[in-house]
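The other protein chains are all here in position, but one chain of the complex has been omitted.
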Amino acid sequence: MRKISIGILGATGTVGQMFVQMLDGHPWFEVTELAASDRSAGKSYGELMRSRWSAGAEIPEYARDMVVKECHPGLDCSIVFSALDSDVAGGIEEEFANHGYAVSTNARNHRMDADVPISIPEINPEHLGLIERQRTRRGSKGFIITNGNCSTISFCMGLKPLYDAFGVEKAVVTTLQALSGAGYPGVPSLDIVGNVIPFINGEEEKMQSEPLKIFGRLSGGAIRNAGFAISATCTRVGVVNGHTESVSVKLSRKADPDEVIEAWEDFNPLAGLGLPSSPRRPITYTRESDRPQPRKDASAGNGMTTVIGRLRECSILDYKFVLLGHNLVRGAAGSAILNAEMLVKQGYIDGQSIGK
Amino acid sequence: MRKISIGILGATGTVGQMFVQMLDGHPWFEVTELAASDRSAGKSYGELMRSRWSAGAEIPEYARDMVVKECHPGLDCSIVFSALDSDVAGGIEEEFANHGYAVSTNARNHRMDADVPISIPEINPEHLGLIERQRTRRGSKGFIITNGNCSTISFCMGLKPLYDAFGVEKAVVTTLQALSGAGYPGVPSLDIVGNVIPFINGEEEKMQSEPLKIFGRLSGGAIRNAGFAISATCTRVGVVNGHTESVSVKLSRKADPDEVIEAWEDFNPLAGLGLPSSPRRPITYTRESDRPQPRKDASAGNGMTTVIGRLRECSILDYKFVLLGHNLVRGAAGSAILNAEMLVKQGYIDGQSIGK
Amino acid sequence: MRKISIGILGATGTVGQMFVQMLDGHPWFEVTELAASDRSAGKSYGELMRSRWSAGAEIPEYARDMVVKECHPGLDCSIVFSALDSDVAGGIEEEFANHGYAVSTNARNHRMDADVPISIPEINPEHLGLIERQRTRRGSKGFIITNGNCSTISFCMGLKPLYDAFGVEKAVVTTLQALSGAGYPGVPSLDIVGNVIPFINGEEEKMQSEPLKIFGRLSGGAIRNAGFAISATCTRVGVVNGHTESVSVKLSRKADPDEVIEAWEDFNPLAGLGLPSSPRRPITYTRESDRPQPRKDASAGNGMTTVIGRLRECSILDYKFVLLGHNLVRGAAGSAILNAEMLVKQGYIDGQSIGK
Partner (left out) sequence: MRKISIGILGATGTVGQMFVQMLDGHPWFEVTELAASDRSAGKSYGELMRSRWSAGAEIPEYARDMVVKECHPGLDCSIVFSALDSDVAGGIEEEFANHGYAVSTNARNHRMDADVPISIPEINPEHLGLIERQRTRRGSKGFIITNGNCSTISFCMGLKPLYDAFGVEKAVVTTLQALSGAGYPGVPSLDIVGNVIPFINGEEEKMQSEPLKIFGRLSGGAIRNAGFAISATCTRVGVVNGHTESVSVKLSRKADPDEVIEAWEDFNPLAGLGLPSSPRRPITYTRESDRPQPRKDASAGNGMTTVIGRLRECSILDYKFVLLGHNLVRGAAGSAILNAEMLVKQGYIDGQSIGK
């Protein structure tokens, strides 16, 4: 099989680097283009990132000598992964889609567009059906798919097995989010060393709205949002990677604790599909009394597994538990890559350069 | 006015040190005895604490040359503040009370005893009425009063104005608690640097039960617990002092956000009583979008003020907000001292040595 | 005594805030002007700083309603404290001096000017004699005095008693510097959480050159630099306040360890002068085996005392030890204020508005 050509937009940021890292040696995809702001364009990626590289021990060899380009259509690739900042992502992604590229983005700009899915392959693979509607609108083979916000994705992963098995009516969540979620330079050290910041701009709104679309039903070419209620409080803590979430849920029908755990442990809708970035288990439940913990558990399943623990009855809703997801992997680059793998599986990518 | 003589039990621990620090220059109280484990007894406090002192810049001068004694009745003082570990506090405090001492303790052992109040002067001053029942039982002038758990006290401070003005039916809370709450040596650094521990042994149970007694009604010599429901999740973060709490509440009757904030800001039941440790304002509401923060706000009102911020409507309960309290001051030593001041105000302490 | 009027340039930054804080209630000085960048000018200090204030629990009351001005001569004050960034400080300070103001600055720009002293009152009070030469050059009563770099000042404090008693020939120093030394926003949290950065731009050069001027001899209206050698390595660690320094020194003549400690403990050249910001003891030597530590010792003497510990023989030079100073107080604002107090003491300030 010839590999599908990939471009990365915003390749120099925290999430962009993670795309570069995670696509190193990918069995289906091959990075052929790196693009970033005009300021970076024209320089070699290795030189640009020498002192800023943080996604792994070393810049992958394939990327070092690649010359960074500007973020304009004309890139030689079929799929574009976007790690652009939201202040520029909207227009650039639109342009790429209109020029025939498949855009899998981590930016928030198009998440709420009516014909753009917020895709999580384990949860709503049928939402990719919106792509046809998009193509019609654009008059182009190109399209945009998004992944949810970093704290939203793991939250939805934790809810999905309960939603399917018992129904979910309400969820109250307080997050303790990692620094890398704010990008670089992000949070000043004087604000967070020995401290907590109980606010992340725009985050609670995302956590309260995105899941309803993610769990929505595709019907007649449109998504009808799910109807449960979410109340989120988002805080920042001095952790490098891994968002911890304290969740209480009200279920639609009674469930024993054992049934809840079983629902999580049995959840594996992608098993057998052979998607390269799909972890062996999308969810693991830990019986340790003091886990999950970000520094110890964020890398489970190479960062693609949501780790859940501390299931207890909640005296107000039904159950409460703690979940943890790697915000840069499952919460960003890894999800966008898994989404693209699902696109291939479902036949939305033909493996030939669309953009040209 | 001659000062009332004070003994401190467990004077060498994290909370014990805070007693020593906060009583330096106290206008009503004078520390005449320091006591600790047998291992420490017989040594000068200054020498013992030289390398372990952490409650302030320097060991207060009055305490340096005091010889630490064992924790047995016979100490020359009227009031005993106890910062003992719960594995020994129960029996020792009982013994002191039976020998005629007024015991104001931070330990959890006697909190749930039927005739022992969990006292917060701003909330339940009438609960001190239980003392008479205790005295009868003991056949002694001595008695025990307790303060709540460190995360409970600030939580109750935040709820009280809402409870009085609108009624509270339900509260969901997730805490982000400071390291000093675990004492010394407490949490190993390898467990918390760049990490979160989503579990504190026994803490959630305390937060779910103690407030019901604290908000209870004294009637016929017994406390009838309040009836609202609490669901708590307690986590530990890499903060030195200051517990942050994310709270959602359901009120008994509708309230505007402005009314809620007004309830907090108007709350000052001890105003005019002249209790030395009572802060000018027991609660402050901050309008900054990203406050309260432990490193910046824990010392408000010398650590006695609960700082609240981020009031928002909650789509599941009615309101949510973030509150912060200094766990060693308002959450421990400061509350025990304020309790003792209230004892004096209400006439339970005659100012003469009871113990002898 | 009528108070001397003070203006603070760069009043909104990390060091500027510390000036505002430390001058609250100062017995000789009264802040009459706050100035900052054009962007801040025209707004009330309280409003500007509401969410950025970090120098203490609360913005001092006197400063809250003051309207921030631009940094141009015309400010109604006699002494100007400058906490300006070095990219603008040079010209602005020059302008103020030429207009007759006494400028006591923390910026590095003029430190190496031939007629500008790097003043540390305990070390080189006679260097203020350069002021006359400056006045002549300027044809104005105004002048500039500087304090050393934050890591330099405490380093020099530790060396001075040894220099006087035994002579110093060589010093090797490695610093572990606090985050607040980099200002705000300063060091990104992703760079320092659980990490060390073994480099601070320009810092080693300052530590190697400034002490030679500070210890220099004023002779014929010029300073002849001291002749010893310094080799510095500067690193950044995840500490909020307090620079720790590991120092090895070669002395000119033999000394017993007891003599070295005695030299430090006896050092108190400002005793009896009554300078308000002069600590009771400029240096304390701690016998604890694991001190000084920044979080526990940086506030000694309200941040004006240099704490030294761990004196040991060095097999290569003569002695080694660890010293600690508060980088924002003794290392910045506190030193500039002490310098101004010395100006008053020596008669360089007449207490009447010079600037107008």
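We just call them A, B and C in the order they show up, numbering each chain from 1.
Criterion: contacts are C-beta pairs under 8 Å (C-beta built on N, C-alpha and C of every residue); 3 or more make two chains touch, one makes a residue touch a chain.
Just so you know, these numbers come straight off a predicted model, no measurement behind them.
One of C:Arg52, C:Lys170 or C:Lys345 touches the chain omitted from the figure, and that residue is C:Lys170. Note on the undisplayed chain: of the listed residues B:Thr12, B:Thr32 or B:Ser180, the one touching it is B:Ser180.
Listed by residue number, the positions of subunit A touching the unshown chain are 50-51, 54, 57, 193-194, 240, 288-291, 295-296, 299-300.
Residues of subunit C that touch the chain left out of the display are 170-172, 174, 176, 191, 193-199, 204, 208, 229-231, 233, 235, 237-240, 244, 246, 248, 289-296, 309-310, 312, 314-317, 320, 322. With the whole complex as reference, residues 14, 54, 179-180, 184-194, 238-240 of subunit B touch the missing chain.
As a convention for this text, only the chains that are shown with their structure count from here on.
Separating the centre of subunit A from that of subunit C, both taken as means of CA atoms, is a distance of 48 Å.
One finds 43 Å separating the Cα centroids of subunit A and subunit B. Annotation for subunit B: residues 193-194, 240, 289-291, 295-296 touch two or more other chains.
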